[in-house]
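Note that this complex is displayed minus one protein chain, with the remaining chains in position.
Right, chain A next:
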Amino acid sequence: MLRKLLIGTALATSFAFSAHAADVKEVQMLHWWTSGGEAAALNVLKGDLAKEGYAWKDVPVAGGGGDAAMTALKAMVAAGNYPTASQMLGYTVLDYAAAGVMGDLTETAKKEGWDKSVPAALQKFSVYDGKWVAAPVNVHSVNWLWINKAVMDKIGGTEPKTFDDFVALLDKAKAAGVIPLALGGQNWQEATMFDSVVLSTGGPEFYKKAFNDLDDASLKSDTMKKSFDNLAKLVTYVDPNFSGRDWNLATAMVIKGDALVQVMGDWAKGEFHAAKKTPGTDFLCYRFPGTDGSVIYNSDMFGMFNVPDDRKAAQVALATATLSKSFQSAFNVVKGSVPARTDVPDTDFDACGKKGIADLKKANEGGTLFGSLAQGYGAPPAVANAYKDVVSKFVHGQIKTSDEAVTELVKAIDDAK
């Protein structure tokens, strides 16, 4: 009797023990890719992981957007309940890494050769203190023009190569009675456009100094004043109702032919695709005039948290699958962005995607790949938002002159630093 009991206990303990030692075959993921194309793109990753036997579990976020997700993540981390990974942007990754809650994927990174294939500028956000803490999913770039080809043909326009060309093109559209520039008057959209304007006006060196290094002299220079003047010039070509408009509604104006062009990141391409438009025949994608050869990027990352040991295998599997060439290609074809590693074949991409991949490679090699300040890849959120405030107040007239704008910009950035 006693023996039986002992054996029973021993067996039960060993079961419990082995169950504890076995890896959890589940990936817990916090993200806000829930709409159409993005959800479809993510299903590719779910499928890849299912093949390796890992179940996918979404961490529910009420409210949908990125802000709600980040608030939820903050609460989870504060409670010590880390997800396997979370969709994260820019400085958020570094903030969490500095708080010591991120995992370490350096081993996997070495094995998979991420050091060489992921652009150095991106590694600034995915590597903290020599350790890989995040897996970049894609590279978006911001300095694009999206043009309705039918309207372009009607007004007889050609690709603008300089800022003055661009203004001339906008004038033509105005004369033809089309809204020249589709803009959504929300601060991030205005600032995203201003990123491109600054790169175009001051060139790559200037952009880096002003918006990545936050160099005071550059921020208050005449070139910055000229950039604000150029922005003011562009704003004269928008329709009177632009204020507060969502970016996808501005894209829709271009798709429908109500407007000629939108300055927006390459996520706008997803809207064209959803409307069954093809690049080259229905719409055109050009680099913002005067910025060819440089890329202003932002990137979605999967931040990897310091999960318990039994969940690490699942995390490694997720990271490996995320940066696998097949997923990078399949995902980014749908998302409109380009792969986060430069050695992915571009065969499945459309014309704009191919150009994006080539541009990224060139910019990476030439050192002209810069983080977008408006998208939070140029400076920490406090500075980036102070910048958006100033640009938006300038566009909407609270700040009246470019002199004042420059003074305010320096003041706001210093205050937020």
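The criterion applied here is as follows: a residue touches a chain if its C-beta (ideal position, glycine included) is under 8 Å from a C-beta of that chain, and two chains touch if they have at least 3 such contacts; residues count from 1.
We take it that contacts and distances are computed from a predicted model.
J.: Of the options "siroheme decarboxylase", "Cytochrome c oxidase assembly protein CtaG", "Sugar ABC transporter permease" or "Multisubunit sodium/proton antiporter MrpD subunit", which is the UniProt protein name for the chain that has been left out of view?
T.: From the choices "siroheme decarboxylase", "Cytochrome c oxidase assembly protein CtaG", "Sugar ABC transporter permease" or "Multisubunit sodium/proton antiporter MrpD subunit", the unshown chain carries the UniProt name "Sugar ABC transporter permease".
J.: Among A:N212, A:S243 or A:N306, exactly one should touch the missing chain; which is it?
T.: A:S243
J.: So which of A:D104, A:E159 or A:E404 would be touching the chain we can't see?
T.: Answer from the full complex: A:E404 touches the omitted chain.
J.: For the chain left out of this view, which of A:E26, A:D58, A:D95 or A:D292 touches it?
T.: Counting the whole complex, the residue in contact with the absent chain is A:D95.
J.: Of A:V27, A:L42 or A:M70, which one is in contact with the hidden chain?
T.: The single option touching the absent chain is A:M70.
J.: So that we can see where the missing chain sits, which residues of chain A does it touch?
T.: Touching the chain left out of view, chain A contributes residues 67, 70-71, 74, 78, 92, 95-96, 99, 185-187, 240-244, 380-382, 385-386, 389, 392-400, 404, 408, 415-416.
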